[in-house]
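Excluded from the complex is one protein chain; the other protein chains are retained at their positions.
Now for chain A:
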């Protein structure tokens, strides 16, 4: 059996509302501003597909997966794979977004698990998530994302 034991947890506190965080994750016209990519799905309902598409003229689809669980604005669980590896079930990992109000802040926890130790995806996301989440925080608090 494929070893999918690796996992990462990322936490950021953002001065905003849970609804805005959920929208920032699921609405392409928002994600493009801080991610440089659009997260696109027809309805973000369980069983539906989602894609992460580069927000430039190439419109390259970089990541694909399915929605596993959706409870706006508190929780979203999706599967996650490179577009180039989409036919290999072993390459799918799982991302859980938990969004929780704490005082005047929102605690966003991103759990990325079912990853293969030593895989390219693991390396990619461990560089990628801190940038994406810092940029999301900056965008939601100041209207300005970071240069990704």
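The criterion applied here is as follows: contacts are C-beta pairs under 8 Å (C-beta built on N, C-alpha and C of every residue); 3 or more make two chains touch, one makes a residue touch a chain; residues count from 1.
Just so we're on the same page, contacts and distances are computed from a predicted model.
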Open item on the list: Suppose you had to identify the omitted chain by its UniProt name; would it be "WD40-like beta propeller repeat protein", "Molybdenum transport system permease", "Metalloregulator ArsR/SmtB family transcription factor" or "STAS domain-containing protein"?
Closed with: "Metalloregulator ArsR/SmtB family transcription factor"
Task: Where the missing chain touches chain A, by residue - done: 6-13, 15, 109, 111, 126, 129-131, 133-134, 137, 146
